[in-house]
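Just one protein chain is left out here, and the rest sit where they should.
And then chain A:
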Amino acid sequence: MNKQYYICVWGHCDSGTKTLFSFLSLKMSSACIRRTLVAVSQSFIPSSCNFLAFGLHFSPSPAARDRQTAYTNNRRFSSFTRILRSENKVTVNFINRDGQKITVKAAPGDSLLDVVIEQNLDIDGFGACEGTLACSTCHLIFEEDVYNKLGPITDEEMDMLDLAYGLTDTSRLGCQICLTKSLEGITVRVPDSAVDIRQPTDAGTSSSA
C-alpha cells in the first residue's frame, strides 16, 4: 500500500555550499520512493555533490497504522536515510540458480531484496512477502568470511530461515541484509528452490503460512 512520505533532500557540493534542495510530500510505496530518489540523484545531481535524503513515513489512517504495528514480531522500519552520491555504490554479484552471474551496483542502505526488486533481476519467486519476515523466498547463501561480517540475526529471521529449502551455515534472508561499503564486491548465491520428488519434503509444515 502507498504511504505518505515526507522527503527532505539536503545536500552540499564540494565547494562547500550547503543547499536545501527540496522538501517534498509524496504518496507512494516505499519502493517507489527509493526509485524516485535514485532517479533524481542520477539525473539532477552532479557527481561532485554529496547529499542525504531523509524519508519519513506517516501512516495515513489508524487502520493502516495499526495493521502495520499489529501483534506481530515483524516490525518494518518506517524511515530511512539514503546516501545518494553516485560514487557511493556497492557492487554485488548474484549467482543465479542456473549458474549465471549477475553483477549490479546498488546504494548502501538498500537491502539485498531491494536490489533484486529495483533492478528487476531475473530470480524466480524472490521476496514473496515483500520483506516482512513471513516467508523464506529471499534466502541467499554468503561466503563464510562475508557471512561473519554481517549484522546480527534476530530470532524472527532465524525462524523463517529455518523453513528455507537448502539451508546452509552461511544462509541469511536477503531482506534483512543491508548493503554497506564493507560489503563491496561480495558474491551471493541464490540457492536451488526446486522440490525434487526424489527427496523428502521439508518436515511436515502445514498450511497456515
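Criterion: contacts are C-beta pairs under 8 Å (C-beta built on N, C-alpha and C of every residue); 3 or more make two chains touch, one makes a residue touch a chain; residues count from 1.
As a working rule, contacts and distances are computed from a predicted model.
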Chain excluded from display, named as in UniProt, from "NADPH:adrenodoxin oxidoreductase, mitochondrial", "Cell cycle checkpoint protein RAD1", "V-type proton ATPase subunit" or "Eukaryotic translation initiation factor 3 subunit H": "NADPH:adrenodoxin oxidoreductase, mitochondrial"
Listed residues A:Val104, A:Ala134 or A:Leu150, member touching the removed chain: A:Ala134
Touch list for chain A against the chain that is not drawn: 29, 31-32, 35, 61-63, 66-67, 70-74, 97-98, 100, 116-117, 120-130, 132-137, 155-156, 158-160, 162-165, 167, 193-195, 197, 201-209
